[in-house]
Structure formats: C-alpha cells, structure tokens
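A single protein chain has been removed from this complex, and every other one stays in its place.
The first chain written gets the first letter, and so on, giving A and B; residue counts start at 1 in each chain.
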Amino acid sequence: MVGRVEKTARLIWPVLSLALVLVVLAALLSLGPMPLQRTATEAFIRLIVVIGLYIFIGNSGILSFGHVSFMAIGAYGSALLTIPPNMKKIVLDLPPFLTALQLPTIPAALIAGTLSTVFAFVIGVPLMRLSGISAAMGTFASLAIVYVVISNWKEVTGGASALIGLPVYTDIWVALIYALLALGLAYAYQESRYGRRLRASRENEVAALATGINVRRERLIAFVFSAFIVGFGGVLHAHFIGVLSSSSFYLDVTFITLAMLVIGGMNSLAGAVTGTIVVSVLGELLRLIEAGFDIGTLHLAAPRGLREVGLSFLMLMILLFRPQGLTSGREIAWPLAPKAG
Amino acid sequence: MLATEELSVTYGNILALGGVSLRIEEREIVSVIGPNGAGKSSLLNAIAGVVPVASGSIEFEGQTIAGTAPEELVRLGISLVPEGRHIFGGLTVAENIRIGAVARRDRNAIDGDVERVLAMFPVLRERLRQPAGKLSGGEQQMLAIGRALLARPRLLLIDEPSLGLAPLVVSEVYRAIADLRAEGVTILIVEQSATRALEAADRTYVLASGSIVMAGDAAELRAEEGFEDAYFGYKARDP
Partner (left out) sequence: MTFVLQNIVDAISLGALYALTALGIGLIFGIMRLINFAHGELIMLGAYALFFTFGMHEAIMGLVAMALVIVAAIVMERVAFRPLRRANPATLLIASFALAYFLQHLVLLIFGARPKSVTFLYELSEYFVVEGLRIPKLQVVTIAITIVLLVGLVVFFRRSSIGTQMRAAAEDFGMARLVGVRANSVIAIAFLLSGVLAGIISLLYVVQTGTLTPRMGVSLVLVAFVATVIGGMGSLVGAAVGGLVVGVLTVALQAVLTVELRPYRDAFVFAVLIGFLLVRPQGLLRGRSARERI
C-alpha cells in the first residue's frame, strides 16, 4: 500500500513540484504592484509557449523555428472570433458571416487552438519527413510564410496596421491556470507511450525504426499536439495585450522562447520551466535597472537598450557555462529515499 | 614505447573500457582481438585522443598523453587508421595521401614518402587524380594506411583493417603491415577476426567486455584453455 502511494508520488512529483513552484510564484506576485503582475502574466504566457516547444523539441530532439506561427494563428484566430462586429466592419474586410460572428472567449479560444492544430497537421505531414537541420529549416520557412501573409493580408489581419478591439481577459490567474494545464498535458504526453516512443527515436533514430516505431508518425503527433498548446499561448497573448501586430510573431519571440528552453535544458519539462523563470527574472531585473532609481534628488537610469544587451549577454554566459542547460535535461526527482537501482 | 595503466573509457553511464593495462615495445606488432563490443575501438580511440579517458593513464615514450588532442598526438608520432577507413571522399587520391603530411615540418622529404606509399600500393598510382570516394573498399583501406604513413608515425594504430574486405585484399593489407614492421614502425592492430591478427602479431591481447582476459603470443594463446570461450561462442574463423 505504502509502496503504491510512493510509486504514484514518484511518478507525479516531477510535474507536481513544478506546478507548486508556479502557484507559489503566482500567489506572491499577485500581491505585487500592477506592472509586476503584468510581467508575471506575460511570463506565464511565455511559459505556455515554451512548454509547447518542449513537447516537440524536447521529446523529438528536432529544433523547430516554426512554432511561433502557431502562436500567430491562435492569436489572430481568436481575435477574429471575439472582436465586436462593428469594429471588424471598420478595420477589416471579411466575409459577412465572419464579420457578424462574435463568440464568447472560451469557445473562440478552443476554435483558434484547433485552427493552429490543423495548420500544424497540414504542414507537419510533409515537414515531419525531414530530420535534423532540414526539419529546422523547413519549420523556419513555414514561420516566414505565415509572417509574410499576416503582415500583408489587410482584409483579414489588418496587414501592417495593428489589429485592435480584442477583449482583454488574460490576467495572472488565467495565465497561471492555462500554464498549469499545459504543464499537466505536457507531462502526461511525456509519460505516455507516444512520448516514450518519440524519446526513443531522439536517442537513436535507427534503433527506434528497427524496433518498429513509426518515427515520422510519432513526430507528427508531438508536432500537432505542441501546436495546440502554443496556439493557446497565442490566444492568451492576444487577450493580454488587446492589440495584435504581425511583428510580435516573428523572430524576437522565436528567439526568446527557444532561448528559454535551451537555457533551462531542452530535454526536460523542468528545463522548460526553469529557463522561462530565469530568463524572465533576469529580463525584469534589467528592466528595473533600465528604468532607473532615485537617490535623493538624483535619478540614475541606465541607457535604453541596456536590457536587451544585458539579457542576451547573460544568456550567452549561461550557455557557455552550462551548455546542457541549467537542469542538464533532468527532471526534479522525488526527494525522499534514494531510488533503488 | 606505449603503456596504458588501468585505462577506462565511458560513454555516459556505459563503461566501454574498464581498466586496461597493456604495453607495446618499440618495433613490436601487437594485436588486440575480441568480440564485437569488447571495447577494442574504444581502446584505440582513447590512445589516439578521439575519446576522453575516464580514468587511468596513457604513456607514450615516457610522456603522459591522456587528454592530448588528436592533431597534437600525430605530431608526437601516433597515427590512427580508424575503423571504416574515413577517407576524404571528395578529395582526390593524391590529396588524401598528401594531407597525411599536414603535421610534418620536413617539407622536402614528403615527395619521397608519397613515392614509397605508391610503391607499396601500386593500385593507388593509377587513380591519383580521381576522387577517393570512387575507390573500392580495399583501395580505400590502402589509401587510409598510406595517408597515415605520410605522417611518419612511430606508432601506427589500425582499427579492423580487414573489415568488409575480400580475403585476397586482406592478404595484401597484411602484407603491407608486415612491410611496415620491416621499416621499424611499431604497430597496434585491433581485429575481430582472430587468425590474421594472431599470425601477424608478435603478441596478442584478448579483450572481452572491456577488460583484458588473456595475453601472449599466437602459439601460447591457441594452446591456452578457454581461448575460444573468451569469444563468447565466437569462433576464430578467417573469411
């Protein structure tokens, strides 16, 4: 009996411990001033995207530069379904039924997430035939295509001008809840036979194929599933900012989210969470330094742009000193009694 | 000339070589035989600096060399002909031979050495301008040995020279190895097929599961009880 309980505890501890950290962080940060809460909310949204990235990259071992396109599709999808019709009439040029359509936020989010998933499936079928650097390049090309389309499709996305009028509902608690869901789903996938098979192919593709694992199919499953999570991240982002512009779904986010994953350690969920927290905290500290502080009547402020310089410098340092990431790709182990064997 | 002391190699958690001590004297031909996965290649790779040494030491002419980069070991006089030959397929045969001399300073002597390699392996002479990728397996093996010789090694490490080659070609390769001994090169050969390696060598070590289980000359080993058992059922057969 005790053995069973311990076994279960051992199984869920890696994800439970991460969830607890997130809940405690959210509880503490929700007491802080509004700007801090907003930073925390943004970090939780980023975390959802990073977890999505981890589901694919961590388990398959293939880099993807394309996931931010799923974020974009989720964001714009949900925007089109939730912006009030009279607003849509002014800024966009949609088919009448789409203009008239206004859904409650949750169904809109689900449809938008599904849209990302379908898109991932469509591009995933050909792209998952590729491996290694070719797959990374292919996903990047798909990101570039989505970006070009979103930046220019005035009728649907507003093109170069920002899309406004989205209901804003993402606060720190909403973001936390979805982050916890993403965490749970990612862990469930990782421990499922699908996740195990894919990780086997990550360690040794030839051996995995030889034991009858359909590597291409397993990759596609992870790709599509991760797209759903990342798409949701996009939805939450959209309803956090309330304004969408295509430039916020391109290289910058791609870089920062990938960096979070790699810095934390791309082979574990703990790595995804650690990387996101560490990079977010460093970014916030640098922002505070950049904003400056008062000593008596003297206002000291660092020059603008210091934050990005500092952040990229620190990230480079972490990579140089911990090339395997902060967690070295390990999960958080059950702390009581050393594991046998 | 070369001595390893309790040499271990690990890949992650897997122990590939667990405390191997062996010695090679100047002008000796020593072979290491053993079944697949016994750690033979790990031994050569550790000596040549390709894989890091987990513990133990390697001494070459009285100098500790564990941890030295492969390109520096070549300059000390150790050359490896790796398993699978690894010739540069996009370079011509001539370029492949000459690149073996990269580490040398005596530029003037190189042409003469190229001639000697071509005399040893005449088939290569006809193909000097061709991309090395077009050569047959046996020719590639000769090219790989010739390339290593251009560094004028004092210790030559050869990993599975007969792997995947027809018997006649294997004979030719071993004839070349015998010639090298006459020139005073010290040689360490690793082989899975025991007979050739036993015949060619002055002394032989038998490696199994990362440890040396037997050592001696060919006659001694053959006479020894359980020699075949060391192969876990693998019969010492020549192709």
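Just so it is clear, a residue touches a chain if its C-beta (ideal position, glycine included) is under 8 Å from a C-beta of that chain, and two chains touch if they have at least 3 such contacts.
All figures in this text were calculated on a predicted structure; none of them were measured in a lab.
Displayed chains that the missing chain touches over the full complex: A, B (touch as defined at the top). Remark: the omitted chain is touched by one listed residue; of A:121, A:140, A:169 or A:194 this is A:140. With the whole complex as reference, residues 48, 50, 69-71, 74-75, 79-80, 82, 86, 88-91, 95, 98-100, 102-103, 147-148, 151 of subunit B touch the missing chain. Although one chain is hidden here, its contacts on subunit A can still be listed: residues 57, 62-63, 126-127, 129-134, 136-138, 140-142, 144-145, 148-149, 151-152, 251, 255, 258-259, 262-263, 266, 303-306, 308-309, 312-313, 315-316, 319-320, 323-325.
Keep this in mind: only the chains that are shown with their structure count from here on.
Averaging C-alpha coordinates per chain places the centre of subunit A 50 Å away from that of subunit B.
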